[in-house]
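The other protein chains are all here in position, but one chain of the complex has been omitted.
The letters A, B, C and D name the chains in turn, as written, and every chain counts its residues from 1.
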């Protein structure tokens, strides 16, 4: 029993991190109708910015965090949008997929080349003291991660659906031509989405790196799982990312424990295929509507 | 000048190992060249990045040979070495590798030489520790499911069977896995009295962190990596108490000087792969000069059954012997992490 | 009010507008007719800043507005209803409508206007919470037209509003446009439903090969026999190909 | 004139392909052979993606199926000429099955289903040691021997691969210009309309996957004797992505795109090697720049230039007489 509880709680803790990254996917989808395959690297980079701040610029941890957040927003939000998304978006989804993949390699290799290939320790932002619940152990950090993921989902959903700017962002994504003739500043809307995404990625980065350790290759698996989480949960709903993330986190641990560790990596994938075949719009997603 | 091909995992998952190997080799080459090179010829290394992709590594070994490499240094990941060692053999080029998987020396390839003990030798070195020192009856195993991990795992299971210790939990994980909650909790509930951890460095660190979090109190025992400098750096306090059987560690007095040199040159602690790279380079020099000319056939012939004592060949760091298969014999160490640094608790003779 | 001076422009290397020129007076309705592919829609895009213009000028109220962006044209009181379907698929009808007034600083007024246009097109009120993509073709068109009325424009560019609308709604739209004209709004419209459109227009304009061929009071065009033959339902005799099945 | 020029260019390229490896070192010949092999795999993906519009990130796993089948059979003494078609047939069947999700989902979602498939294949190859040798892989597969022509020497193997590539291209050419090719494109452009015009979109989708996969299978069947060693890691996701990159960079939907793309993806890193650690950075930067400036891929540049010339027709001829007012 305590093992089961432990597995569930650990799963939720990891799942909330997947969710944080997955939210970025759904956000970008809802506001730019594209997919950022470098998302995993977007989560990897801010941690290194913190390390640069601390180890080379001599900043204390919290200052370094703020510094990294700002630099991430500029670099992974503004510069990314200007230099990669804007020129390539018009030539279609697949080109952008490839471009973001290339960007992923670019970021990964740059970090490796300029900071080093080895994993680096990263200080926890919140106390890691264990909290015992019925024989299972979680840390305060885990609980904070979960709370943050939840909070962001609620805030972003409200922002996108309840504010005019949010709706303009959606319009700009779903039908940029129409948005433009109605006077919506399409480019700016897309920029907002990318800025928010960068900020989210940075937050996710600060929260997980103490556990995952800072390493140039961290993004590979994380980006993949987060994307799967987004699809499983439902790509066109922010809350889908949360559900998908938590689900994968928990199921992953359950499979590893009770079914098979060797095929553990297959589980999210099987889940993905299953969901897509049964409910293509994802668990929380809504169908895209009328085709004819 | 004499050309050497450094074929290593400079990018991809193996980058930490590969870059350390390369840096260790570079350091050695700088020293060798400062001493006048090998047989008076400067050593010139060309680096080839395998991207941790075995097929690329195979192509690159071919390329290095096409470009006239006298010897190949690398690769480190067993998965790559198994693939590319054939090419070096077909071309008759000696190759030093940093890999531990048992099959590498079991295929009758006369050109391959390890720089560290294979798992089939290293892991049995630990068995007495389980039977005598710990005196346990039930153990758990946590290992990474790649060529390296599988090699060690298979040997360990066999060993435990031989000495009659029951393996109550046998848990594999993926290379690059970040979340060890499930692995640790299964081990915790398995009733194991000690846990054998056989993973690459980062995985080891993450495992230790999670084990600490879930309050595992039984001994965690590893081989090769568990007490590596890098693991300690990453796992912090969580590494304290971990015990490992290692062939190479800067905690050993013979190797401490190398650690300082490396640190001075690169500004960081070396991991064991750096030591391996360094040894590969110096062995190439020593043996070539022993042969007296750049003759690859004579080189491998000399290597087989050769012993280099450290007092005559100081930069080989520890007395070392290669047998007919290219496997090494060398003294090794039991190391425990105490207060954040590895401490040698026992010195095992070469076997 | 609006003047096009010798506009040349098109897509990539192809020029579609070959010196298009015309001038329309304020508070009037002008209907552009012409064969398919004449460049009517292209002319609208040129006015609204959606086309790369090679040469020539677009003049609005005496100001040169050539190559302005759509946003700038909206700021000058121009709205545009393009041909085809133009809704934001996953947003609700209400929020689609709201987008029509998104640039206005006076949101209260936009909301009042929204109530008015929903009175005019009751379907939209009925369906206000439905996704726009789920509407029928004609309902989407209603949404688009309604959307263009929110900002109290000075000039409306409307490209074939009758496509997909049921006859009573076409009449409703024409009535609305007439009313707007009476309030001083200028309307420039493309219509293939030429008879009905010219009947409510002040001027008619025939565009061919990207050039203005005729520009007359609507009544005069209506009675022109050549125009009647080609654009008002007269029959041009063409042999049907022998096979094709 | 137009019509005559094309065969000449193709002939010229063929001669070039035949002459290039002469006098090169083993390594270069090896790289050129990989170029041919990856061109075949990319050609298959180009059909699935470029023509039929169905994205697949599983191309490497079909190479794996082809490679492992060929390896297991040739190791047990079956001749390559028999083993390879068996591998391809298997790919065709599995490709049909993988096509099923494509009937339900499109775009990014499909990308991920296929990606999942790729990962599953990888896990099976690695975990089922009894068949696949697990992570140690399979080793020692013979190169095909055709009596008078043996492929043991690197350069001979190159010509062998070249022959197969030419054959595969001819078949592909036949497919894309047949009505099937048109139906593939229709599927890409507007599946609903295609269906209403009698195109069995379901069957065409499955075929697009199956044929594309068969080409990957063929490529895999060539990898086995080339490398004479296969292991799961060589058919991971990263390789599927590389093949996708070849298709896009070369120009998806262009017949010769895959050859150009494979050349860029395989040969460019060779030229960048001198930059040492930086080459992947430079390489990925170049890819991004290329996508920004040459969105239709490298083949797209040529077509665009040709289009510029052709497009300068006088617009006045464009409208029929009877539609004009006089």
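Of note:
We take it that a contact is a pair of C-beta atoms (placed from the backbone, for glycine too) under 8 Å apart; a residue touches a chain by one contact, two chains touch by 3 or more.
Keep in mind that, in the parts below, contacts and distances are computed from a predicted model.
Hidden from the displayed complex is a chain whose UniProt protein name, among "Dihydroorotate dehydrogenase", "Branched-chain amino acid transport ATP-binding protein LivG", "Cation:proton antiporter" or "Heme exporter protein B", is "Branched-chain amino acid transport ATP-binding protein LivG". Only one of the listed residues, C:15, C:41, C:66 or C:176, touches the absent chain: C:41. Only one of D:199, D:218 or D:265 touches the chain withheld from this view, namely D:199.
Only one residue from D:67, D:88, D:183 or D:249 touches the chain missing from this view: D:183.
Although one chain is not shown, part of subunit C still touches it, namely residues 11, 34-38, 41-42, 83-85, 123, 130, 134-139, 141-142, 160, 162-172, 192-194, 229-236, 238, 240-245. Even with one chain removed from view, subunit D keeps its contact list with that chain: residues 174-175, 177-183, 185-186, 188-190, 192-203, 317-320, 322-323.
The rule is simple: only the chains that are shown with their structure count from here on.
When the C-beta contacts at A-D and at B-D are tallied, the pair with the greater total is A-D.
Centrality annotation: A (chain centre taken as mean Cα position, compared with the mean over all protein Cα atoms). With centres defined as mean CA coordinates, subunit D is found 39 Å away from subunit B. With centres defined as mean CA coordinates, subunit C is found 44 Å away from subunit A. Along subunit A, residues 109, 112, 262, 265 each make contact with two or more other chains. Contact with two or more other chains is made by residues 277, 280 of subunit D. Against subunit A, in their complex, subunit C makes its touches with residues 48, 50, 70-71, 74-75, 80, 82, 86-91, 95, 98-100, 102-103, 107, 131, 133-134, 147. Within the complex formed with subunit A, the subunit D residues making contact are 49, 55, 101, 104-105, 107-109, 111-113, 115-117, 119-120, 123, 127, 192, 241, 244-245, 248-249, 252, 277-278, 280-281, 283-285, 287-288, 291-293, 295-296. The part of subunit B that touches subunit D in the complex is made up of residues 10-11, 47, 49, 51, 53-55, 58-59, 62-63, 65-67, 79, 82-83, 86, 101, 103, 145-147, 150.
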